[in-house]
Every structure is written in structure tokens, then in C-alpha cells.
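Excluded from the complex is one protein chain; the other protein chains are retained at their positions.
Then we have subunit A:
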Amino acid sequence: MADVNVAPSLLDDSIRKSKILVVGAGGIGCELLKNLVLSGFNDILVIDLDTIDVSNLNRQFLFQKEHVGKSKAVIARESALGFNPNVTIVAKHDSVMNSEYNVTFFKQFTVVMNALDNRAARSHVNRMCLAANVPLIESGTAGYLGQVTAIRKGLSECYDCNPKAGQKSFPGCTIRNTPSEPIHCIVWAKHLFNQLFGEADPDEDVSPDTADPEAAGDAGSVALQNQASEAGNVTRVSTRAWAQQSEYDPSKLFGKFFCDDIKYLLSMDKLWTKRTPPTPLSWDNIPEEISDQQGGLIKDQKVWSPAECVQAMVSSIKILYQRSKELNGEESFLVWDKDDEASMDFVTACSNLRSHVFSIPKKSRFDVKAMAGNIIPAIATTNAVIAGLIVFEAFKILEGKWEECRHVYLNSKPNALNKVIAPSSLDSANPKCYVCSPHPEVTVLLNVSQMTVQSFEDKVLRGALHMISPDVMVDDGKGTVLISSEEGETTENMSKSLSDFNISDGTRLRCEDFHQEYDLNITIIDREHLEENREFTVIADPSQLQPKAAVESSGPQPSTSSSKPAPSTRATESVEIDEDLDVIFQKGTANDDHQQEPSIRKRSISGQADIGSASKKLRLSENDIIEL
């Protein structure tokens, strides 16, 4: 009767004939699957590589307690079929970035819908859809905020048209030598976890960094370095092997990380001319400071005193050491997990002890978890709203009314125009986009004699540019192959530096990702030092290149320096993203009536300053804000 008529029969028909790919079966994915099944879609493929966690159950309603640990895609399919057994749903418990999901795979779908939680996968699906010329609906939520947009090759901007502000990353020497914010200590504590129990990564060293450019020529540190090596310094043995020698004796670990290393840092006195110097802690004399904070109704939200931190450190080390002893076979190390209590206690305790040493405000376990795990608050209501909006965009695409598609933002409260939902027309593609323009180009600033081919592949091509299986040729007239996607073909290149291949200032590299059907030309600019001690900077639009003098700065910037969302991606220290993240952070449009003059305004709407996610909308609306 009434129900079927509503949608004009043409739409109704195309709904029934369509084939939909849903990428992600998390918060948005569950709602979306339900909406699709109940809107008449009957051929759906859902893919997700994740398994169900307890913290999903407050919104991912296709899952229940007994499903914890199982595949999201598989259970989502079962639950949806339980409701309507007459539709075809195929579930893949897999990463959408796997090579079997090639362009031909993508071509079979009428519309692809992203319900993802990380940029790399979003960026990848974006490329696959551009290559397959399939419309993509992109979405994301964070707390009360959300957004939906439609992407189609040639008809709109693509996901990569506006480079996202990079994930918050920190220079190595800030983490190792001169932390000034809680997050620096938290990142350090996560590294410490990996050094002691996890997969050791040389980039995650936790001991003092003597190569800190700021401390260059520091006689004191040189002297101490010599002294230290005489004393059989840990630089020779890995941190882990050293800890094993003492069977993870907590007093020894404590002595090294919160006393000896700190004393060492103090000897690098150039670091402390303008900073508050750290105060080493002594195992025998842990300060008993009152930690009675207001507000914390549950213990998780209380800030531990240093003595409590030591207690938690001791007990968590005991558990983690025991666990690492029990490891056998394939897994030789522990993996840090924000939902594992011992891991979380360890990081809370160690980060707060370090904060104490450096006179940095301490954080509750609850807050440390949010920052260390990059937790984005998530609720059922926002996902429901966003999943509804995705379906409306799909209707318009199926009806061929591309011009009616919108980029829709969900605000946490009505904006200046009294709207909670703010639709805007789709922007046209950025002609200089490094992904969807006819001849994609980027410029990468780096130090050619320091960057290895391995780092270039891992950090620049895969990390920042989201490639999957790159082939790289140096444009030197000889066709030198730098990186090959064929296994083993260029292994011997990996440890060499770029300069070993005569790559210098101005060299062009031809990159190709066969899987993504994506070609990219990279121009290398050789820079000895980069701002904030970054390893590299990717510039999508060469006109954004600042004069050399401005880019090159000696030593790290003070931590208070404003971090203007530069149109560049950067990475030295990337942090993984939790579910449903990304996008948004639309600046408030209403005028702040307390401010009668231009002022620096840097608040992030959600108060989650450390998420470091900002979208192009942020950049756009920043035009209304005059910065001093």
C-alpha cells in the first residue's frame, strides 16, 4: 500500500537493482546496514577487519555481549539477515586494502559507502572509487559531530582534494628530552611499553637524545656521554635486554627512567636555559602529594599521586613481565592495547611520573586512556543521524540527481543560522589535487642524505600518501628503480639513503601504485632541517612552498607556537585512530561576544585538542577568523 509508493518508482527500481559496498561495520556501519535493508536495498557486501569489543556495545546494536571477539562483518550480516532473510548480504572479515579488492572488484558496485575509522583506508577507498569511477559516500562521526559527503570522479572534490591537517605528531627530541605537555609524556610511556615489552622500534627510543640540535655543542653532555659509555651504557644493549637482565626489577627500571636518564638530561644544560629543568625522582623518597582532585566520582577519573603511580607501575610491570615470559611461538612481543588494564595502568603510571619529573600537569587514567588510545567519544544517536543522511545521499545518486547531492555537517548545537544540520553544495575538484587531478604532483621536503629508502617508502609513501604497493623510479634518464612492489627486487636499496641514488634537490620521482591505479610525480626538495624537527613535509600545492629561510629554522619551536593547519601532511610520530574518527571540527560560526577584537582563537569544538584532526571545513571557516 502506501509504503512502496513514496519513493518514485524509478528510484524504487534502482534501489532494488543496485549493489552496495559498505566499508566498515562499526558505529555507522551497523546503522547503515539496517537502514539499507529496510529501505529496499537487497544486494550488499560489508567488509570490516575488526572484531567486536565491549566498548562497541553502547551503539553498535547489531552486536551483543556474546559476540565480543567475533568478526564485526560476519555478526552484522547475521543480525541483519535475522531481520530480513530475503536480502543478499556478503560479509568479508578482511581489510579493504587487500589486493584482492582491486579496481575490478570496486567496479561491480553501484555505490560505495564508507563507514570507516581511519584516514588511510578512507584515502584508499577514495582512490579505488576514482579509478573504478564508482560514486562514493564518505562519512564520519565524533561525539555529537558528524558529516556526510558524496564523491564522484570529475563531478566533485575527492577525499584527498583538501589535504587534512596531519595527525598530531611530535619531534623525537620533544618526546625524549624536553616534554612540555601531558601528551608528550603519554607518547613517551607508550614507547617505553614497546621498548620493554612490545615490538621495539628504533624510532621510539625513550632515552635522552644526544643528537638534539638544540643541545649541539653542549660540552657537558659530551662529557657525560663518554662517562656513560665507560660505565657500560644501555646504548649498547637494547632497553629490553637490559631490563631482562634484572628480570624487570621495578626499582632498577624506575632508577634508570626517572632518575639516571633525567640526571643525564640535566647535564645537557642548553636545554634548560629557558625551560623548567626536570627534577629526578628517587625510589626511596617518592613525594606524598595530596591528590584529592575535585570531580572524580569514579576512581578512574582521579589523578594518582606519585606514590600511587609507583604502586601501579610496580604491579603492572609484574603482570606484563609475566605475560611476556609466557609468550611463545609466533608472537614474541606484547601489543599495547588501550583496553588492556595492565597496559593502560603502565602507561598512566609512567606518563604521570614523567609529568611529575618535568612539572607537567598529571592526568587521570580516564584522560590518559583518551589521549593514549586516541579515543573519540561515540554515541548511538549521532551514528543514527549520519547513517540516515547517507541513505538520502544514496537516493539522490541512484536517481541521477548528482547536482542535488550535498556535503552535510551535523553540529552539536544550532549554528548561527539556527541549523543543527548544515548542508552545502559539493565543491568541485581541486585542480591541483595530488590524487584526482589529471597529473598528480606533490613536493616532499626532506634531508636526502638522512632519509633511507625504507623510511621513504614506509613513512612518506605509505604513511603520508596512503599508497599500498608503490613502485618508484628516479626520473634521471636512466630509469633507476628505487622501490619495486615485486617482493625482493629492491631489498638491497632499502637501507641506503636517497642521496646514494643521486637524488638531490629538485629530483623528480615517478611513483606508481598498481593496485590503486594511481600515478604520482614527486619532486624532492632537499632540506637539512625542517620545522619542528620533522623528518619530512609533504606539500600538495607547490605554491604553498614558503621561502627557504622561513622553512628552515634552527631547532624546535617553542611548544606554544601556534599550529596553523598547514596544507601539508607530516609524520614523525603517528598515533592510531579509534573508531569512527575523522573529519569535522567545524569551527563555531557564531561570534564570540566576549571578543571585541581580533584574537587568537584556537579552540577545538569538541575539546579534544589532542586528536589533531581537522578538516577542510576548518580551513574554510578559518577565513572568518583573523589571526594575530
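Rule of thumb we're sticking to: contacts are C-beta pairs under 8 Å (C-beta built on N, C-alpha and C of every residue); 3 or more make two chains touch, one makes a residue touch a chain; residues count from 1.
Convention: contacts and distances are computed from a predicted model.
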{"item": "From \"NEDD8-activating enzyme E1 regulatory subunit\", \"Protein YIPF\", \"SKP1 component dimerisation domain-containing protein\" or \"Myotubularin-related protein 9-like\", the hidden chain's UniProt protein name", "value": "\"NEDD8-activating enzyme E1 regulatory subunit\""}
{"item": "Per the touch definition above, residue among A:D249, A:E341, A:E486 or A:E528 touching the missing chain", "value": "A:E341"}
{"item": "From A:N177, A:S316 or A:T490, residue that would touch the chain that is not displayed", "value": "A:S316"}
{"item": "Residue in contact with the excluded chain [from A:S359, A:S428 or A:Q450]", "value": "A:S359"}
{"item": "Residues of subunit A in contact with the chain not shown", "value": "1-3, 5-7, 31, 34-35, 38-39, 54-55, 57-59, 61, 64-65, 83-84, 143-144, 180-181, 273-276, 283-286, 288-289, 294, 297-302, 304-305, 307-312, 315-316, 339, 341-342, 344-345, 356, 359, 361, 366, 369-370, 375-385, 387-389, 391-393, 395, 404, 406, 408, 412-414, 418-421, 423, 558-560, 588, 592, 594-600, 603, 605"}
